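I have a structure here, written as structure tokens, and I will follow up with some questions on it.
Moving on, here comes subunit A:
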Amino acid sequence: MTITLVMCFIFVSACIAWFAEGIKENSGRYVALLSMIAISIYLVFALLLSESSVDYSQLQILTRLPWIAHFNIEYALALDYLSIILVFLTLLLAVICILVSWHEIKTKVGFYYFNLLASITGIIGVFTAIDMFLFFFFWEVMLLPMTALIAIWGHENRHFAAIKFFIFTQVSSLLMLVAIIVMSVLHFQQTGRVSFFYQDWLALDVPFKTAYYLMLGFFIAFAVKLPSVPVHSWLPDAHTQAPTAGSVLLAGVLLKTGAYGLIRFVLQLFPDASSNFAPYAAVLGVVSILYGAKMAFAQQDFKRLVAYSSISHMGFVMLALFSFNTIAYQGAILTLVAHGLSSAALFSLAGMIYKRIHSRHLPDMGGFWQHAPRMGGFALAFAAAAFGLPGLANFVAEFLSLVGTYQVYPIHTMLAALGLIGSAIYGMVLFQNSFQGSFPSTKIASFKDLSIREFFVCSLLLSLLIVIGFYPDLILNLFNHSHIAWLTDDVAGAGL
Partner candidate 1 sequence: MSVIPLEHILILASILFVIGFVGVIVRKNTLYILMSLEVMLNAVGVAFIGAGSVWQQADGQVMFILILTLAAAEVAVGLALLLQMQTRFKSLDIDLLSKLKG
Partner candidate 2 sequence: MDESMTTLILTLLPLYPLVSFLLLISLATRLSWTVAASISVGAMVLSALSSMLVINQLSVDTPIITSQLWTWFTLSPSEEINISFYLDALSAVMIGVVTGVGLLIHIFAAAYMKEDENFTRFMAYMNLFIVAMLLLVLADNLVLLYLGWEGVGLCSFLLIGFWYQEKANVLAARKAFIVTRVGDTAMAIGLFMLFKETGLLTIADINQSANISWNVGDTQPYWIALLLLGGAVGKSAQLPLQTWLPDAMAGPTPVSALIHAATMVTAGVYLIARMHGVFLLAPEVMGYVAWVGALTLLLAGGAALVQTDIKRVLAYSTMSQIGYMMLSLGAGAFSAGVFHLMTHAFFKALLFLTAGAIILALHHQQNLYKMGGLLKRLPFEASLFTIGLVCLMALPGSSGFFSKEAIIGQLWSSETAGPTLWWCAIAGALLTSIYSCRLFFLAFLGSSRFSVPLQSSSSKLLQLSLLVLAILSVFGGLLANLLDINLAPVFAKAAIIDTSTQPDWLHTVAIATPFIGIVYAWIYYANYRVSNHKTLVESHSVLTRFCQQGLGFDCLYHYLLVKPYCLLAKFNRRDIFDQLIMLNAWYVTLCHDIFVSSQHGKLRWYAAAIGLVTLLFLLILNIDGFGSEASL
């Protein structure tokens, strides 16, 4: 019941934040912040420090209640280390989101925090649901408040971006819905009983050709979310136009739902089909890495640049996952966490700069270091994380991904490694154009260094990046060989 409790609590506090804002100004953000901190602490105690030693290296079913009995749809939640890590990442970034929107949001404040927390509820649902109907339900729940966040509190071109985001996600998830329905029908044909339960599906014997198409249905939905070239183009618009917290949430967690879906559903439900498809997916991954890096270099908008860099980083995840290799898989998981932290940090930074100069345009910036040395230091560190400087989490993640992938696809890996050069180039452009050079004193009167709240956000993210960078076993230990037994089995079975 732990997760159910968490989701209910977050949703209730979302409603309270909305109403509280109506009663007393500025109370909504306190409600949101305190409730998120409280629930994070609760979850740490409930999952990690509790006496009962549940082994989360396998999927542990927490709740299983009938929901729509007629179609055998259940309310079923489960956890394993993958979902636990992603849930904690979500909660952490939720706190960051609330902190970065502290002074940024001025209109409809209560409704804003409602949407933010509702979206987080949906995301936690996505990471824990194992009834596919429920999964799809949460998938939509997470989407709607997110669209609202972009459409109501976004920047100048917000409506366009929100609609684009919505249509991309809807169209792709439609394919997934079809695949889900077909799977449940298949289950009916084979056992005489409709089921949407994930573990029932694992036991299902799907003919290869059908499995291939179903896998594609899921794959496309998750590839759009990841996102992978060529269906990435919602991301730069959505990221650029969203309010800071929206970008943080999008880059930090929403993209990870795509990767999570790939791991949990595409790879595990359709092992043969996906290993058959793997060469194409790997090519997509490599193209995403290089194309994302190249596009990032071309951008003149701070947030847009970071958005394209996200595409590049998610390409590593795609490549690593479809190489069916243990090291690469660990690298992919670590990339999820590392990128979640580093891109959240960069977007927060974009928000801080925007607050000061009311522009995201790189040519408007320059020489900020002189006025804001602390901010400059953090900006350098986060840019360094983006281009994979060793010592920060992203390096270990990329290194493991590439080492693992090299075992399977040497040529792909060599091309992907060129992304390291590309990332250095856009990292330099990002950092040098904004913090070095001469200060545009004609346009900008003053530039203040970080406030205490901003300093806290930056140092929290940076210290996590450094800790994971030097001690990645913190996360990797959870994904040892016993947990990913399915992976090695699959490789043997697929005869790659």
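Criterion applied: all candidates are chains of the complex that A comes from, given by their letters.
As a working rule, contacts are C-beta pairs under 8 Å (C-beta built on N, C-alpha and C of every residue); 3 or more make two chains touch, one makes a residue touch a chain; residues count from 1.
As the structure is a computational prediction, the values presented were derived from the model and not from experiment.
Listed candidates 1 or 2 all sit in this complex, but the one touching subunit A is 2. The residues of subunit A lying in touch with candidate 2 in their complex are 229-233, 236, 291, 294-295, 297-299, 327, 367, 369-370, 373, 377, 380, 384, 389-391, 395-396, 399-400, 402-403, 406-407, 410, 413-414, 417-418, 420-421, 424-425, 428, 432, 435-439, 470-473, 476, 481.
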